[in-house]
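Every protein chain but one is kept in place in this view of the complex.
By letter and in written order, the chains are A and B; residue numbering begins at 1 in each of them.
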Amino acid sequence: MQTRWRTVDIVVAAVIAVAFAAVFYAWNNLWEALNGFALPWRAAIYGVWLIPAVLGPLVVRKPGAGLFVELVAAVISAVMGSAWGLSVLVSGLVQGMGGEFGFAATGYRRFGLVNAVIGGALAGTGAALMDLGVLPYLPPMTTGQRWTYAILVIVSSAVIAGAGSWALQRALSRTGVLDRFPSGRERVAV
Amino acid sequence: MSARESGVVSGPESGGEAVVSGPQRSAAAGGWLARRDATAKLLAAFLVTAALMTSLEPVVALTVIGALLAALPLTGIAPAVLWRRGWPLLASAAGVFAFAVLFGERHSPVLAHVAGLDIRRDAVGYALRLLAVALPGIVVFATIDPTDLADSLVAHLRVSPRFAIGALAALRLAPLLAEEYRLIRLARRARGTRAGPFSTLFGLLVAAIRRGIRLATAMEARGFDRAGPRTIARETRFGWPDGLVVVAGVAIAITVIVLKFAYA
Partner (left out) sequence: MGSVEFRGFGWRHAGRKAWAVRGFDLRIEHGERVLLQGASGAGKSTLLAALAGLLAEDSGEQEGEVLVDGRPAREARAGTAMVFQDPQTQLVMRRAGDDVAFGLENRGVPRAEIWPAVDAALAAVGFPYGRDRDTAALSGGEQQRLAIAGAIALRPGLLLLDEPTANLDPEGARLVRTAVAKALLDLDATMVLVEHRVEEALALVDRAVVIGEHPDAVWAPGAALPARKAAAAPGGPLLRAQGLVLPHTGAVVDEEVLAGQALAVEGPNGAGKTTLALLLGGLTRPAGGRVAATAELAGRDAARPPHRWRAARLAGRIGSVFQNPEHQFVTGTVREELALGGASPAAVDELLARLYLDKLALANPFTLSGGEQRRLSVATALAAAPRVLVLDEPTFGQDLRTWRELVTLLADLRDEGRALVLVTHDPQLVDSIGDRRLELTR
C-alpha cells in the first residue's frame, strides 16, 4: 500500500471534514446550548460527531486519515465560530487518534466492519475520557452518572461512527464517486 | 463564510517600487489582535486555557472572564460578534449550572441557599470555568484568517504545506457546499418526499467528494504535488508585537495559578 498521500487524498479528506463541520455547525450550537438538560440524549447520539474520525480512514485508506479529518473539522469549527474555541482542537485530536488506532491496529491493511467498529469505539472512548476528565463542559456528576455517560458514548460511537461509517462508505462506493480511491475499487467494474 | 468575514484587507500595493512585495497578513477584524501571528495567538490561548483547567475556584474563572472582556476593544471584536458566537456558551453554562444544582454531586461547600436549593461551589465553579475556558478560544479564532493560519503553521510549526494548503483549498468549498446542501433539501421536496437527514447528508457527501476531486485535479495541474521546495508568496513575520501576545498569555496563565493557590 502506498503511504504517500496524493493531492486528491488530502483534498477529499479535507472536504469530508468541511462537509461535516458545516453540518455540525448548524446543529452544534443548538445542541450544546441544551447541554445539561439533554445530557443522556446527547450521549446516545454522540456517535454522529465521530463519524469523520472513521469515515476518513475508510475512504482515503492512508495512515493519519482519522487524525487529519478530525483536526481539519475541529479547526474549521473553531474558525467558523464554535462556542468551544480551543477545546475542539484537543477533542478532535483525541477522537481522531481513536479512529486512527482502529485501523493502525491491523497495520492499515484491513478496512472492514470490525476495524470500523473498533475505531468508532476507540474514538468514543477518547471522547468520553476527555469529556469526563479534562474538558470543563459537563456538570459535576455522580460516579453512577459518569459511568452511564461513558457507556452511552462508547456504544453510540461504535454503532453510529463505526458501523454507520462503514455502511456510508460502501454506499458512497456504489455511486462511483470513490473511483479514484482504493475504497472505490471494491465496486464491480462497470 | 469568507465573504462574510472579509473586511478591509491590508497590504502594500506595488506602485512602481523596485521590489514588489506581497500582502502581509490580512486583517480579518481590523483590530490590533487580528494582525498578530496566528501561532502566537493559539499559543497564548492554549496557555490560558490549560492554566484554567487546574482550578474550580469561581474567583479564578471570574478574573479571567473579566480581564478578557476588559481587553475586548483591543481585539477589534464587536460585542455583537461576541454575542453571536458565544450565546450557546451562556446557555450551556446555565444548563450546566441547573443540572449541577438539581442532580449533581453533593460534597463541595454550599455558597448560598436559594428557593430551597443548595448552591454549591462546584456548581458555580463549573459554570464559570466553562465560560472562562471557551472565551479565549472564541476571541482568538474570531481574529484568525484561514490563509494566515495555514501560512503561520507552515512557517513556524513546520506543518507540511501540502496538508495545510490542501485543507485551506477544501475550506474554500464551504460556501458552495452550503448552497448545494440547500438545493439538495429543496430537491427532495420537489421529488415529493420529505428530506430525511441521512438522505440529504449522503447527497451532500457525494457532491462534496466530487467537488473535492475536481479541485484536487486542478491543483495537481498547477504543480501542487511536485516534489521539491515550495515558496510562500506571503511573508510571515514573527515580530515583537506577536511575542507580546505570547507574553500576555503567559502572564494570565501565571496569574491564574497564583490565584488558585491563594484561594486554596
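Operating definition for what follows: a residue touches a chain if its C-beta (ideal position, glycine included) is under 8 Å from a C-beta of that chain, and two chains touch if they have at least 3 such contacts.
Everything numeric in this text was worked out from a predicted model, so none of it was measured.
Only one of B:63, B:217 or B:255 touches the absent chain when the whole complex is considered: B:217. Touch with the chain omitted from the figure is made, among B:71, B:102 or B:186, by B:186. Between the chain not shown and the residues B:169, B:201, B:245 or B:259, the one that touches is B:169.
Within the complete assembly, residues 2-3, 6, 9, 11, 13-14, 19-23, 26, 145-147, 165, 168-169, 172-173, 175-176, 180, 183-184, 186-194, 199, 203, 206-207, 210-211, 214-215, 217-224, 226, 228-235 of chain B touch the chain that is not shown. Residue-level contact of chain A with the missing chain is found at 2, 6, 171, 174-177, 179-180, 184-185, 187, 189-190.
In this section, only the chains that are shown with their structure count from here on.
Remark: chain A and chain B have CA centroids separated by 20 Å (rounded to whole angstrom). Interface residues of chain B facing chain A in the complex, by the touch rule stated above, are 1, 42, 45-46, 49, 52-53, 84-89, 91-92, 94-100, 103-105, 108, 122-123, 126, 129-130, 133-142, 144, 146, 149, 162-163, 166-167, 169-171, 173-174, 177-178, 181, 201-202, 204-206, 208-213, 215-217, 219-220, 224-225.
Contact residues on chain A toward chain B in their complex (touch as defined above): 5-8, 10-12, 14-19, 21-23, 28-30, 32-37, 39, 59, 68, 72, 75-76, 78-88, 134, 136-142, 145, 168, 171-172, 175, 177-178, 180.
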